[in-house]
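Yeah, one chain of the complex is gone here, protein chain that is, but the others are all in their spots.
Labels run A and B following the written order; every chain starts at residue 1.
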Amino acid sequence: MSNESTPLTREFFSAAQPSPNAHIYTPVVGFGQLLFLAGKTSAKAPDPADVRSCTTYVLDEIEKELIAAGSSMQQVVKVTVYLRHIEEWAAMNEAYVGRFGANPPARTTIAAILPHESRVEIEVIAHR
Amino acid sequence: MTRRMLASSAVVIGAAALAPFARAAEKMRKKVLAYNPNATPKPPYSPAVAYGSLVFVSGKASYAASDPKDIRVCTKYALDELAKELKNAGSSMDNVLKVQVFLRNIDDYAAMNEIFSATFVKEPPTRTTVAAIIPRDSLVEIDAIAFI
Partner (left out) sequence: MSKLLTRRSFAGFVSAAFAPVASAQSALRKRIFHAGAPANPPAVYSPAVGWGNLLFLAGKGSGTAPDPEDIRNCTHHVLESFAVELKNAGSSMDKVLRVTVYLLNPEDVPAMNEVFAQHFPKDPPARTTIIVRTPHPTLVEMDLIAGI
């Protein structure tokens, strides 16, 4: 709150304990009230070939991380969506709409080739 | 204490409580930084921008690496460049919050990971990796948000 308070340091969160890729990256890093989430891919989605269910799965995983870090979907400020196939944008949107509450975050969507042959990857910045 | 003294001390305490906010708000100016300010040609972006306790580092691409076709050499080069920029900004690799990795070839993922995890050994930052075409035929580009 004041300039005299102890300096901020990083905090680390992970919904899964232990975090599966802990030696490479951390799922959630907090700094003050800001939270940066690592991108979540759809590699482990129940139906990895269906972009709608991939999107739902990825958003569910993100929600778990946010809650574990003391935040929520409503507190997300910025989202980046990466699609393997740009033509799947409308289908992704169908699964995306409403997931972040009535005041959705800012978003950028682009097509890129994703790790583990994922169809969709989503990263977010949120606050606590 | 009289009631009047209570009231005036409330004003003083209230003002003192709010002052750090006001001071912090006034101080929020962005600062542009570059570990190599004389790079030519001068890029149309700043290598790093600091704002409050955060620093945003521009993507470091690997086209100038000693072997621009070797993903490990390229990844090490980009991370070393990132480290120099962070140090110049009064930050460090230990203070990195979020990293974005762009790979030309998604198949380079495992090799890039090897170098990445050897660099961020303890408490690594968050990261998103995707494959995209990167300017100047670079194999990898890495940017970061860190704190000071």
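One rule holds for everything that comes next: a residue touches a chain if its C-beta (ideal position, glycine included) is under 8 Å from a C-beta of that chain, and two chains touch if they have at least 3 such contacts.
What you see is a predicted model; the values in this text were computed from it and never measured.
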*asked:* Touching residues of subunit B against the unshown chain: what are they?
replied: 1-3, 6, 10, 13-14, 17-18, 21, 25, 28, 30, 32, 43-49, 51-52, 54, 56-59, 100, 102, 132-135, 141, 143, 145
_Touching the absent chain: which residues on subunit A qualify?_
1, 33-34, 75, 77-80, 83, 86, 89, 93, 96-97, 103-112, 125, 127
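We adopt the following convention: only the chains that are shown with their structure count from here on.
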*Go ahead and note the Å separation of the Cα centroids belonging to subunit A and subunit B.*
19
*Can you list the subunit A residues touching subunit B in their complex?*
1-4, 8, 10, 12, 22-29, 31-32, 34, 36-39, 80, 82, 110, 112-115, 121, 123, 125
*Which bits of subunit B are touching subunit A when the two form their complex?*
20-21, 23-24, 53-54, 95, 97-99, 106, 109, 113, 116-117, 120, 123-132, 145, 147
